[in-house]
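What you see is the complex with one protein chain gone and the rest in place.
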Amino acid sequence: MVKDLEDVVIRTVSRILVPFIQIYGLYVFVHGHGSPGGGFQGGCIMAASFILLAVAFNLRESKRRLKERTNAIFCALGVFIYAGTGYLSFLYSGNFLDYGQLSNLFPTDPIKARYYGMAMIELGVQITVMAVMVSIFLDLITAGKHEETLEEDRK
Amino acid sequence: MTDLILSNYNYWVYVVLIMIGFYGMMAKNNLMKKLIGMNIFQWSIILFYISIGAKKGGTIPVVDPSLHPVIRALDYVNPLPHVLMLTAIVVGVATTGIALTLLILIYRKYGTLEEDEILEALKK
Partner (left out) sequence: MNKIAALIVTLIAGGVLFYSTAFFPKWGDPKQPASIHVSPRYIEMTLAETKVPNAVTSVLADYRGYDTMFETSVIFTAGIAVMMLIRRSR
């Protein structure tokens, strides 16, 4: 009976905290230009929210919120956004990853276009770091056998 | 002599951490403990580089025109070691993840994680 009471406290608090952790992760990412923060830090904090679900509940809860197929697509989407921004400068006869040429795309001057180019690549970095951290964690704790762990949880 | 000790003691702390990690990698028998030794070694090098970039009386490297109207490099901490060590931390995470995966594979095949038992099983 004591174990059930322990579980109730942990599960209720985790369920309340997870949206606030994700909002904080997005806050750290967006304020990377003006205060300490950025892509890597925000991605790790957002991954921590899904890892908290897997630790406090069972594996099924974490997989319900972030499906495995979406996770694998996010892994590749981040690198694609980063390299895609670099290639976008090619179209306007600039160097690779030269964000000043993006001023032909956005209605701003070349200095502010560097600001927006940096925000785009930090988004790519954040998506990749979040997906890879969750993927490595879930692979290691189930030792590769995802299906058998899901079946054991059902019992 | 006291001047030498008082001005350089941060490097000594990191050398002690390097020695602890190095001894752990060489002398321990369990593969998991060797991996933890490698991790300690890696983090001490990262901390050593960050401590190189400190400046007396400098603030964080976020340029603030309302605090110092003229931007001089003397008021701000060197940002370059911080940038390089961000990359090093992420590479460390990748290395640790793959090393733990290899440990799981070794355990599946040999049933043990002690180094001498694995070497005996390899000789047969």
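Order as written gives the chain letters A and B; numbering starts at 1 within each chain.
Just so it is clear, a contact is a pair of C-beta atoms (placed from the backbone, for glycine too) under 8 Å apart; a residue touches a chain by one contact, two chains touch by 3 or more.
Because the structure is predicted, anything quoted here is derived from the model rather than measured.
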Q.
If I consider the whole complex, including the chain that's not displayed, which of A:11, A:33 or A:65 touches that chain?
A. A:33
Q) If the hidden chain were put back, which of B:32, B:47, B:80 or B:121 would touch it? A) B:80
(Q) Which parts of subunit B face the unshown chain closely enough to count as touching? (A) 4, 7-12, 15-16, 18-19, 22-23, 26-27, 51-56, 58, 61-65, 71-74, 76, 78-83, 86-87, 90-91, 93-95, 97-98, 101-102, 104-105
**Q.** subunit A residues that touch the omitted chain in the full complex
**A.** 32-39, 75-76, 78-79, 82-83, 86, 97, 99, 111-112, 114-115, 117-118, 121-122, 124-125, 128-129, 131-132, 135-136, 139-140, 143-148
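Note that only the chains that are shown with their structure count from here on.
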Q.
Based only on mean CA positions, could you tell me how far subunit A sits from subunit B in angstrom?
A. 25
Q.
Under the stated contact criterion, what part of subunit B meets subunit A in this complex?
A. 60, 62, 86, 89-90, 93, 97, 100-101, 104
Q) Taking the complex as given, what residues does subunit A use to touch subunit B? A) 34-36, 40, 129, 133, 136, 139-140, 143-144
